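With one protein chain removed, the remaining protein chains of the complex are shown where they sit.
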Amino acid sequence: MSDPSASPTAVQPEGHQPESGPPPKGRRMAATPGSTKTAAEAGRKPARSRTGKADTSTVLAVSKGRTGAARMLLGRDAIMIYVLLVVVLYASIVIPRFASPVTVGFLLLDVIPTLLIALPMTLVIISGEIDLSVASIAGLTSALMGVLWQGGMNIALVLVICVLAGLVAGAFNGVLIAYLGLPSLAVTIGTLALFRGLALVVIGDNAVANFPPGLTAFFTSKLGGTGIPTVMIGVVVLIIAFAVVLHFTPFGRGLFALGYSKEAATFVGIDVARSKFLLYLATGTVSALAGIYWTLRYSSARSDNASGLELAVIAAVLLGGVSIFGGKGSIPGVLAGVLLIGTINYALKLDRVSEVVLIIVTGSLLIISVVAPNIASAIRRARHSRQVRSAPLP
Amino acid sequence: MRFIHSGTRRRAAFAALATSAALVLSACGGGAASEGGGSEGGSGSDGEQTITFIPKQLNNPYTDVVLGGGEDGASEAGFAESEVVGPLDASASSQVSFINAETQRGTNVIVIAANDPDAVGPALEEARAAGSKIVAFDSDTNPDYRDLFVSQVNAKDVALVQLELISEQIGGEGEIAILSATANATNQNEWIKFMEEELASNPDYANIELVAKVYGDDDDTKSFQEAQGLLQAYPDLKGIISPTTVGIAATARYLSTSEYKGKVALTGLGLPNEMRPFVKDGTVSEFALWDPAQLGYVAAFAGKALADGDITGEPGDTFEAGELGEREVGEGGIVLVGPPTQFNAENIDDYDF
Partner (left out) sequence: MSLDSKSTAPAHPTPEHGRTSALGSLLKLRELPVVLALVVLVAVTAAINPLFLSEQGIKDLLLNATILMILAVGQTLVIITRNIDLSVGSILGLVAFSTGSLFVAAPNLPIVAVFVLGMLFGAVLGGLNGLLITIAKVPALVITLGTLYIFRGINNAWAGGTQYFAGDRPEAFGNLSVDTALGFPVITLIAVVVVAIVAVYMLGTRPGRDLYAIGSDPDAARLFGIPVTRRVLLAFVVNGLLAGLAGVLYASRFNSVGATTGSGLELDVVAAAVVGGVAIFGGSGTVVGAAIGALLLTTITSALTALRVDKFWQQAIVGILILAAVVIDRIASVRSARKLRIAEARNV
């Protein structure tokens, strides 16, 4: 550390860790210089009621006295869902053959891996962390599955071992992040390379394809004429499970608290390390499930399966309204985010529009979804201060 | 909470705007094409047939030449509509959702160069169940999933030509290595298999030893570094065979910029336009390739014959392939296009692809 001004600051990362107790001046929110306003609005709990009263802008004046139901209908998740519906409707009208059960089937089959991993990822990001290693865990599972199956192991046993492998990989992340207190971004960049590397070590250049036909057929089968893939039953169960855990249990509420402020969470008795560890166990396990699905859907076990999926998952989760700073987000919003990207993706493919457009649209949506609220609040602030000046209120 | 409301409304408005913009864009892009035969595409029997090419990946020069021939073939064969769709990356699963979308559009003929012989299987079966004919070209799928495979040339011939070239260039003895595309590429793996068999069985090659097989994944940077690694790991290496256009060009670039230029022989399959400077500067003396355009051209006619019900893909079936004349379906449902051409300093300027 040849720079004198740098040496004391080497302590900084520690501020993110539970065991140290630096002044809780919102370091989390400062992850981007100048982001303080965003985070403040994004709302620490106490700020909420205060802003409701203090803000006299016209938009909010109208919404005064909104009931619970109205709030639900106009909430951020609801709006994501409206956007999704509008896109689906629009695609149904404009693109021939879009409105059919076949679409439902193909579309869902495409989004299931993203959908699965997005669930635990939502919880992880809400708690203020991140996991970039998910796609590599899926790839490692896939590789393992291929090798074990080719080695003549019973398929049921193979599946159990694969899920356990995901659990172990998640636990590895969890120990490093939750108990050793290392920064999750750096750790999971490391395990992204490590797990993908292990997948290569396990299966090398080979591809295993001869999985039991009954099993692979099951993974692409549909529920009667609805077009809904059979595996969606399991996916829906997981969605409900994660939604309940996040929104209706003390553990879930604890995650929001954790995302707002680790110090505060510790004070109110949340076991920060244990919560985070459990989250990484969940991402590992669910990533393994996604890896199994990927392998059986494409009936091909390879080391490069699902590579690059981590960025797609994170893009979908952020689009679904989860704040990258933690403390904010919901499962319904994320579902809408994942399905929105999936729908646009499939609609464009059905209309034979180049993937280039898809890439640009995904990127733009992501940026707009974070920039727009800030611009909006800047405008509102300007309007607010004008009103305050003309009719001063306490 | 309320504070957020208007923010999200605005966000939603923006998102909706962007999305509809994208969809409008897409409607414009695809609309023109689909007006022609898209709406009746599903029926097929009234002569309004559609064909779609799904290459390994878009934006690859070799693929562009193949597809150029495909487009010509499709219009000559009488397809009402011909399209090219495909992924931007050549990963195993990336082609599947394109096949699904084409299945749903009711495309009559899907022509595909498989990134993975099995990963595309279930999707192709669904397409066939919906009435599409499947023609594999360039890189085969598992034979269960397609009606025909239009092959560049006899796989064994390709392998033997490359061996002959390298043997000639290194004087019949020494260590050689292979720098291939992806580890699962069906076509490359088949050629490599034939090369290995021939090396083991042909007494002419008794003094040639294949010391390594590496994979550049058809990625310029990776192939470049693999070539570099080969030369470092095997100091006695006399020659490299790269049976892929990306690999041979990247290897040639490395050789031409290193001390190994002119000392280590390089041959394989390359595009004349890409290889011209390396032939001129002496890095490469001779390499081979078929005319990629013919590959797409024949595939289009094969698709037409299948869709019309003239052939079923059984060995012995014959069909007319436009100006290239009659073609016969061989063993395993394989149609051969033509012999490979060898390019060297004398003739390379006669070719433009």
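As written, the chains take the letters A and B, and residue 1 is the first residue of each chain.
Basically, a contact is a pair of C-beta atoms (placed from the backbone, for glycine too) under 8 Å apart; a residue touches a chain by one contact, two chains touch by 3 or more.
Only a predicted model underlies this, so the values are computations on that prediction, with no experimental measurement involved.
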(request) Write down which of A:189, A:217, A:264 or A:379 is the residue touching the left-out chain. (result) A:189
(request) May I ask which residue of A:89, A:311 or A:382 touches the chain that does not appear here? (result) A:311
(message) If the hidden chain were put back, which residues of chain B would touch it?
(response) 58-61, 63-64, 88-89, 214, 219-221, 224-226, 228-233, 235, 246, 249-250, 252-253, 256-260, 274, 276-278
(message) Could you pull out which residues of chain A are in touch with the chain that's been left out?
(response) 1-3, 5-16, 20, 25-27, 30-38, 132, 176, 180-183, 185-187, 189-198, 200-201, 204, 308, 311, 314-315, 318, 324-325, 354-357, 359-360, 362-364, 366-367, 370-371, 374-375
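Please note the rule applied: only the chains that are shown with their structure count from here on.
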(request) Please work out the Cα centroid separation of chain A and chain B, and write it as a whole number of Å. (result) 36
(request) Would you tell me which residues of chain A are touching chain B in their complex? (result) 41-43, 48, 51-52, 55, 57, 59-60, 63, 66, 71, 74-76, 79-80, 82-83, 86-87, 90-91, 94-97, 100, 102-103, 106, 109-110, 204-207, 209, 216-217, 220, 294, 297-300, 302, 304-305, 307-308, 319, 321, 340, 344-357, 359, 361, 364-365, 368-369, 372-377, 380
(request) Please name which positions on chain B make contact with chain A in the complex. (result) 1-16, 18-20, 22-23, 25-27, 29-30, 33-34, 38-39, 52, 58, 83, 85, 87-89, 91-93, 96-98, 100-101, 103-106, 116-119, 121-122, 126, 142, 183-184, 215
